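All protein chains but one are shown at their positions in the complex.
Moving on, here comes subunit A:
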């Protein structure tokens, strides 16, 4: 068919085809880091320049200004969860969003804290601030693992998909099953214990640390000490060693994935709690006006 290609579309596609990998942290030469830094600088300087009576707190005109900016920012930061999942048309890029999210989120430390005028106490207002800080701290953890772990995750995969790792384990188990036939009862039981232990039933702690003290494969290997092994036992021992190393790969994979995801289980619920506390904070402020 004659393609009367829309030339603007084509230009866009050509530009895309001429890109290179660039981390969200470095997006557009750190554009959002610069914007955030300037924002923080303005806030800090104005905090000391602006003289409000009796002293800085959320209730002054300056406090209201920072509060409004902060609340809007929090609302916008929360929208990332939707942006990530709503794959609508348009020129947006989630990477740009994440980049802005991270740097503007960090700027909230300054904006939110200056907004309080360091007047913290045991009340809903401070709760909102504390939740905000919790979200931010978890976010900082998030970007540190995002920066550090992908390399390790990739090295550990060795070009295998998760499914292939699981299949590799299943294949070893089938081989172990038949290799264990000639063994005596005790040894056979050890092998069966090893192959029947579900590799994926692991608690959060085990997942995060990658340490599995009750690993049946490790225990089974103890039943086949080096040296006095016959031909059958030698074969089983070598299969068990392979199983252990395959398990190791799967467990490291699970560990990196868990470390990369666990913080979101704080970041997201805390965001929801923050939004609630923030609403309460704003409503109460206006109510008691």
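Just so it is clear, a residue touches a chain if its C-beta (ideal position, glycine included) is under 8 Å from a C-beta of that chain, and two chains touch if they have at least 3 such contacts; residues count from 1.
The rule is simple: contacts and distances are computed from a predicted model.
Engineer: Select, from "ABC transporter permease subunit", "Cadmium-translocating P-type ATPase", "Cytochrome (Ubi)quinol oxidase subunit III" or "NAD(P)-binding domain-containing protein", the UniProt-recorded name of the complex's unshown chain.
Structural biologist: The chain we cannot see is, by its UniProt record, "NAD(P)-binding domain-containing protein".
Engineer: Which listed residue (A:34, A:55 or A:162) would be found touching the missing chain in the intact complex?
Structural biologist: Selected residue, touching the omitted chain: A:162.
Engineer: Which listed residue, A:95, A:218, A:232 or A:252, touches the chain dropped from view?
Structural biologist: From the options A:95, A:218, A:232 or A:252, the contact with the absent chain belongs to A:95.
Engineer: Identify the residues of subunit A touching the omitted chain, counting contacts across the whole complex.
Structural biologist: Subunit A touches the missing chain through residues 1-7, 9-10, 12-14, 16-24, 27, 82, 84-87, 89-95, 97-98, 146, 149-151, 153-154, 157, 159, 161-163, 171, 174-175, 178, 257, 260.
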